[in-house]
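Note that one protein chain of the assembly has been removed; the remaining protein chains are unaltered in position.
Going by the order they are written in, the chains are A, B and C; count residues from 1 in each one.
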């Protein structure tokens, strides 16, 4: 089987490396070609164009954002020239509406489109321990399951409608940013009542809120340490805008998302866009900051 | 040592039963005296008045709300007649400002006041596995630690200022209701994008949000099952009002709490005040409900 | 007819002076007695106690807040000693629930209670041009109408339920603070798009939003001038809390009020509580303030 892989950021690098373990030919492509070298050293072939990478049986893509994917696949005319049988697995977190558009365009070309956004950071990806949220044509997913098993600990099957997987991914991201916002408000409350916020985080993350989110972001909030950023505030805003767009599409209100969006704008206005999402705590801190402190 | 215990609701019952294991004399009192019988059967003495229950070395109270405690202890003139040495351990979740008032009034009488609100439901209390958030005079807490060890799995020491423990308890409750609100919004988002909300809950509660809150409330939301209530929406509103009052006292904003307060008012206006807090999901559902559904 | 008047702040002074024009005996009382002298010079009698001021046919009160009124009338035991026939006209903006309590307590003594909160500042009061929102027993209002005509340009009759007038007054105050908040947000929007906010205020206050609120507060916002305060931010917060309490009582949500409450807390946390309500514009300004400005 011939496998293509487009998009070699830190996530893409780690995932593609695991796919090489399949023994199949893996053709990798990236907009700035430097990123391919490391994978070539591991046995991958360097595709000289996106089209060459798409000349395969199964193609994975993990491009930076909707705009990049639109440029590579649609504006270039590439998708219109492709024909099935071909399975395209899009691992990126993209807009729900864009996923719907892509699913329809692929179907028109006789190509299977699988939305498979992933949960996990590059270190988790490197271990092949991602959670994969997969939706699309069932036979196609069945067929690529062995590949998905190389990159993830579990594939969550979410039906035949590809965009549902993107909605699910956005919902999980929403829960994540909501938890960070809630911790931010709670942290300011306890500090103003003479307790360190770290005490709150320690308490809840070992009792009612175990799991990596409260522990990880909680630690950053407890220490008021926002750099280096694992998840930048500016990317958080990008996700929140995707969430609100997905909600608007189905006339759903998400008041928590509105509020977090405002707080992220506040962070960005104060030059904190490149800091970690946990900087939401600093926004709350700033609002409660009296003159005499 | 003689121990008094006031307030025998389901939490008080469970806790007092564990204190009986200390071998000390335990004098129990409740506003409606029926509740004492079960504990008397276990070896407790029935106090005939709140004053008799306070005639002890250490007194625990777990009264229903601020109003009940104010009636029993202050309006009755009881506290003004008490003298130290005496340690009063208040297990209830009360207002921060009221805790400050109580601490000062006890100190004026030479009585040690320990704020020790607890985390956990009656079944956890019955197992002696509560988390106890304790603040107040350190020597007094040291002295009662063996008693606290009978009722809780861990005592979190939060300094000498009693009201800090109440602020901490309110902060944890805030995180809890925030998580329920976030799940409610996310649940509506995914259902409108053609996935069952239970799939979302299953995904996150076994990956990034382990722990009892996402699992427990998530299950209720996933099934849209709000009765019987483990934590009533109307009591949720009471807590949120305590949270906002504690925040106002120190000029802190809690926009998430504002929003949840509105949603709880919505639930109550729609006759859902006695349902579980998870009914917040129904509020979101109602707002997104189109005519053609 | 003998008239009593309690509460001689700047509003009370101005109103009582107009009542003197009735030719009736007016007995004035104030907690700090200095304030009576000016009215005595105009022909009023100085009451030596609140009870003496209430020994009249018609009594007006304009005390500072709910707490002051409760102290003077209820905690003192005064109301319990009074008997009708007597008409008490309460001009102050008080809580709806307190108005209900007062109406019931007066009725039990056979005393007519009229809620008559007023719209207008001291300079308007001095001209006898207030708008009076009156509710209570119709025959009593009919009887005092000649007195109300001395102090107001119009009496708005709002039915027999006294507390309705307080709800109406709070609703108008809510509209006022909402307009100030909206102008604050709009002002920041246009300034960041390179136009002076004064241009926006000039435009709207002479076209779609005539009337004193947009003009008056708009001018303060346009000039970023918040002192001296005509309506202090801290008093704005007091009113917003009364509004939210009145809404909670009937399970009504007021999300705009929530948000303004947060912004007022922000102002207070930043030492701006004694500035004019228009300082809400500064809260928005602060949130949008980038590092490089």
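Throughout what follows, a residue touches a chain if its C-beta (ideal position, glycine included) is under 8 Å from a C-beta of that chain, and two chains touch if they have at least 3 such contacts.
These numbers were taken from a predicted model, which means no experiment stands behind them.
Engineer: Using the document's definition of touch, tell me which of C:144, C:168 or C:240 contacts the absent chain.
Structural biologist: Per the contact definition at the top, the residue touching the missing chain is C:168.
Engineer: For the chain left out of this view, which of C:146, C:159 or C:271 touches it?
Structural biologist: Residue touching the chain left out of view: C:159.
Engineer: Check the options C:1, C:105, C:179 or C:235 and report the residue that touches the missing chain.
Structural biologist: From the options C:1, C:105, C:179 or C:235, the contact with the absent chain belongs to C:179.
Engineer: Which residues does chain C use to touch the chain missing from this display?
Structural biologist: 96, 119, 131, 133, 156, 158-159, 161, 163-164, 167-168, 170-172, 174-176, 178-179, 181-183, 185-186, 188-190, 192-195, 199-200, 203-204, 207-214, 243, 246-247, 250-257, 259, 284, 287-288, 290
Engineer: Would you write out the residues of chain B that touch the absent chain, in ascending order?
Structural biologist: 262, 265-266, 269-271, 287-292
Engineer: Name every residue on chain A in touch with the hidden partner chain.
Structural biologist: 247-248, 251-255, 258-259, 261-263, 265-266, 268-269
In the analysis below, only the chains that are shown with their structure count from here on.
Engineer: Please report how many Å separate the Cα centroid of chain A from that of chain B, as a whole number.
Structural biologist: Each chain reduced to its C-alpha mean, chain A and chain B end up 38 Å apart.
Engineer: If you average the CA atoms of chain A and of chain C, how many Å lie between those two points?
Structural biologist: Computed from C-alpha means, the inter-chain centre distance equals 53 Å.
Engineer: By residue number and range, which residues of chain C touch two or more other chains?
Structural biologist: Where chain C meets two or more other chains at a single residue, that happens at 262, 266, 269.
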